[in-house]
Structure formats: C-alpha cells, structure tokens
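For reference, the structure I am asking about is given below.
All protein chains but one are shown in place.
Our next item is subunit A:
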Amino acid sequence: MFIIVLGDVHVPHRSHGIPPEFKKLLVPEKIQHILCTGNLVSKEIHDYFKFLTSDVHIVKGDLDENASYPDTKVVTIGQFKFGLCHGHQVVPWGDKVSLAALQRQLDVDVLITGHTHALDVYESNGKLFVNPGSATGSFSNITNDVIPSFVLMDVQGNNITVYIYKLVDGAVKVEKVGHTKQ
C-alpha cells in the first residue's frame, strides 16, 4: 500500500509549480492514498492530487481558503492510524514536545505535520513523526534555503517503510527509513 505524504505546496503564492522531477515520479496507478499537510493553496493543486488518486486527505494550512479542509484528520490505513495536521496551530512551531501532545490528542500511530518546510522523520515514544517538508521547496520564514521534498510510505502489516524524496540541484535523492508499530 503506497501513501504519498506531502504539503506546503503554496502554488501560486510562493512557487509556480511542483517540480517536473517529482511529477514524473507521481504516477496515478501506483498511489493508493495521498495525505496532504495543506497550504496547496489553489484548486489546481487539489485537482492534481485528485487526478493521482481518489483517496485524498487534506487538512487546512494557514493560507488555504478552502473552508472544507478540517484542521486535523485521522485516517486509518491497514493497521495504522495516521494523524494529519498542518502544524501552524502548534506552539512553538515544529516543537517535538508540542507535536507529541498533538499525537496523544489525535490518538494516532503516525503524526504527519508540515508548516516548517523542514523535512523530518523520527520516532518518539514508539510513535512515528513525519514532516514531508515543502513539495515545491517554497519560501519559508521558519526555514532557510528550503529544498523540495515529499515522502512515500509503504505500509505492510505492522511495518512502514518511509522513502524520503529530496530534489537537490536538479537531482532526486531518495533515503529510506523503517518503522515498526509497537
């Protein structure tokens, strides 16, 4: 089961589009779910996700106008509960202690947040925390020199393999992290 995790796209506010190098990788047949941390901020990006797969989950970023996006969302895929939240509501932004509280609140196995444009994947207290960064590598007041990134998760039983995709100087770099549910 393949899940694409991405967000903070900011088209057209901060970027003119998802890099073609990424678009080449995002092919409709291979993706079952999209979990998006928000800040799309246009309908065109929403439509693009819908074109990739019908199962798209989006939460509201601080600059999303779409009122139908919730602040948080919990999605169960296989044996995992995924919590989704843009993260601008977390004070201080991106703070691991605050994110842990959000994980407890949503009662999830994996917490996915964005907002900082800083890619981060780590385990804490047996839970998995994922920040896919910004899919367009767009400008941020929080993080300098943002590079485009997203995350692909392969869910198999109690295991998740997290593939991290980064666009560095025009080349896609992939890293792999494993996680097992406790």
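Observations
The rule is simple: contacts are C-beta pairs under 8 Å (C-beta built on N, C-alpha and C of every residue); 3 or more make two chains touch, one makes a residue touch a chain; residues count from 1.
The rule we apply is simple: contacts and distances are computed from a predicted model.
Per UniProt, the protein behind the absent chain is "Vacuolar protein sorting-associated protein 35"; the candidates were "Essential protein Yae1 N-terminal domain-containing protein", "Queuine tRNA-ribosyltransferase accessory subunit 2", "Vacuolar protein sorting-associated protein 35" or "INO80 complex subunit C". Touch with the chain that is not drawn comes from one residue among A:30, A:50, A:104 or A:173, which is A:104. Hidden from this view is one chain, which touches subunit A at 10-17, 42-44, 62-63, 65, 88-93, 97-98, 100-101, 103-105, 107, 125, 139, 141-142, 144.
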